[in-house]
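Missing here is one protein chain; the remaining ones are kept as they sit in the complex.
The letters A, B and C name the chains in turn, as written, and every chain counts its residues from 1.
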Amino acid sequence: MVQVNLINFTPNAELVIAAAARLSSSSARTRELLEKLSPERVDGLLCQLISSGHLSTFEHVSFTFSIEGISRVTSHQLVRHRLASYTQQSQRYVPLKELHYITPPAISTRSELEAEFQRAVKAAHQLYCDMLEKGITAEDARYVLPSAIETQLVMTMNARELMHACSLRLCDRAQWEILQLFEKIKVEVEKVAPRIGAELRPKCYRLGYCDERESCGLFPTREEVTGS
Amino acid sequence: MVQVNLINFTPNAELVIAAAARLSSSSARTRELLEKLSPERVDGLLCQLISSGHLSTFEHVSFTFSIEGISRVTSHQLVRHRLASYTQQSQRYVPLKELHYITPPAISTRSELEAEFQRAVKAAHQLYCDMLEKGITAEDARYVLPSAIETQLVMTMNARELMHACSLRLCDRAQWEILQLFEKIKVEVEKVAPRIGAELRPKCYRLGYCDERESCGLFPTREEVTGS
Amino acid sequence: MVQVNLINFTPNAELVIAAAARLSSSSARTRELLEKLSPERVDGLLCQLISSGHLSTFEHVSFTFSIEGISRVTSHQLVRHRLASYTQQSQRYVPLKELHYITPPAISTRSELEAEFQRAVKAAHQLYCDMLEKGITAEDARYVLPSAIETQLVMTMNARELMHACSLRLCDRAQWEILQLFEKIKVEVEKVAPRIGAELRPKCYRLGYCDERESCGLFPTREEVTGS
Partner (left out) sequence: MVQVNLINFTPNAELVIAAAARLSSSSARTRELLEKLSPERVDGLLCQLISSGHLSTFEHVSFTFSIEGISRVTSHQLVRHRLASYTQQSQRYVPLKELHYITPPAISTRSELEAEFQRAVKAAHQLYCDMLEKGITAEDARYVLPSAIETQLVMTMNARELMHACSLRLCDRAQWEILQLFEKIKVEVEKVAPRIGAELRPKCYRLGYCDERESCGLFPTREEVTGS
């Protein structure tokens, strides 16, 4: 079961974003801006930046998460977000002695399937352990391991990329596990940067419509809204 | 078994790199340079750029490969190279009806292990098919599939990143499967851009020493060469 | 006056994009797809990808331009697009013996201002030449050169980033010179990849509304369209 912990982040994230944004269009000096901007002004500036899609200043702050208990299915999807930094526990160098794995809810809610799923995963892990004992390296033995196997990693993303990743991964079309992961990421960000956390939402909120062929119902489609 | 086909690339790759490099330090115009540079001059310029590590002009050319028959182990490693573009066959949307998988040589050369490995992979795939029939979606059923399962993808990399990726993945420390993959990539590049292809080599060639803690023997270690 | 020449590009751009997109959701092999997809099917696939914002396959093709006759004002803006490759003529190593510079239309259309502008630019260039003669290096002498001075560069961008850059730089809010530059880039792309060229448009076309605070009139604002 996925666990997300925010282990590091740039402090004063929202103030720094607002100060950078002000710098670009004023003759003030950055340090003055950092001292003078009131919380209300910061909030107003962030609002404006977001609504007009001027998101580059959101790159100045970043968040580092410890992510545990996700399947290799999901870690493979996750690392496709290229504007981020990942350190993943290596299956090449770390033998997986204990078995931890993820069962999709669609399977765990059907007891006869769950039993078979569990049996298969355990059998694969048993063979993995046997191969290790017989001198096969961890990097080769892992070929038998199912994608359900849990992994852990450290991920750093800046706020702009977090907003982008969430726009896709909190969408109804995302698979349940990565959606769950980003819901937990959102909760962690909200604790330390509530204004940014609030913006971690499916893309339809920013667009004002759903740009997929079919809407989940949250927003009408692009065609319904714009007429084209 | 991995198959690599170069399906697209920027033509005249080496001429374009040389012309761009000349542009940066001459008052000539790019189109003149493209017309006037002789093959010998191109070769000389590329040599110089490489030996002094001025590699940015190598970004102007790129290569697109169709990659088939690699395991999910290797596709997961591959997509960690972030300065490249990937389109991978989706296990969410494409049910894997036929079973194709990779057996590591360390396993396939030991017949008793291979038999068990094969049995386990086939059993997992059988359960996968059963789950599909019982209404589980492909995206959920795949949790049971082993990492050995083959995947295919299209990858585009520019020449600079190719050189970087090869510097790591053609190193003796890389796992056999990704090393094989990049050996085939090198062969494909050599056919259309021999000077670039020749530079797709482990990092020790460029460094003049091995910077890992232990050398495979190809080059002496940094300490042996530089004394520190 | 800006001149843009497409000096290199990945051939069959639109076919490759469509084939990659098909690969991701079918069990076909890439090479089969490259052979079988009809021009109409390619067109339909590109349409679909664009309307749903699934743009990653557009990264598989890239375009290399020779850009001449832009001011340093514009080259400084241009290189802020980070997902691209640039080789710029160096003011450190190349002495600018001939004077070429850009006069903004707002100045060139007012003859008394234009005369003063011209005089100032020429005086600065004269001092630059004097300093070179007196032994100042080009890299230091250039501090006196105005931003109007022309530069040339080679730029490579993939189709996805080109679409993104155009969404901003063909917007009415962009400055006239960089807008002109991207209009010429669009013309060049249209010659070899008409479907992609047609998509090089201000962001309002994709959004269906203007997301800036005030619209230029081409599209109504987000609020007018979505009600929020």
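Note that a contact is a pair of C-beta atoms (placed from the backbone, for glycine too) under 8 Å apart; a residue touches a chain by one contact, two chains touch by 3 or more.
Bear in mind the structure is a predicted one, so any value in this text is a computation, not a measurement.
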(request) Would you mind spotting which of C:N12, C:T57 or C:S71 touches the chain that isn't drawn? (result) C:S71
(request) Based on the whole complex, identify which of A:D43, A:E59 or A:E223 touches the chain you can't see. (result) A:E59
(message) If I consider the whole complex, including the chain that's not displayed, which of A:T10, A:S51, A:T137 or A:Q175 touches that chain?
(response) A:T10
(request) Identify the residues of chain B touching the omitted chain, counting contacts across the whole complex. (result) 51-53, 203, 207-209, 211-213, 222, 225-226, 228
(request) Pick out the residues on chain C that sit against the missing chain. (result) 71-73, 75-76, 79-80, 82-83, 86, 91-92, 101-104, 106-107, 110, 113, 116-117, 120-121, 123-124, 127, 130-131, 134, 136-137, 139-140, 142-148, 175
(request) Could I get the residues of chain A that touch the absent chain, sorted low to high? (result) 5, 7-12, 16, 19-21, 23-27, 29-31, 34, 56-57, 59-62, 64, 66, 68, 85, 87-90, 93-94, 96-97, 152-154, 156, 158
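Methods note: only the chains that are shown with their structure count from here on.
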(message) Regarding the chain B and chain C pair, does the interface count as same (over half of residue numbers shared) or different (under half shared)?
(response) same
(message) Quick check: what residues of chain C touch more than one other chain, meaning two or more?
(response) none
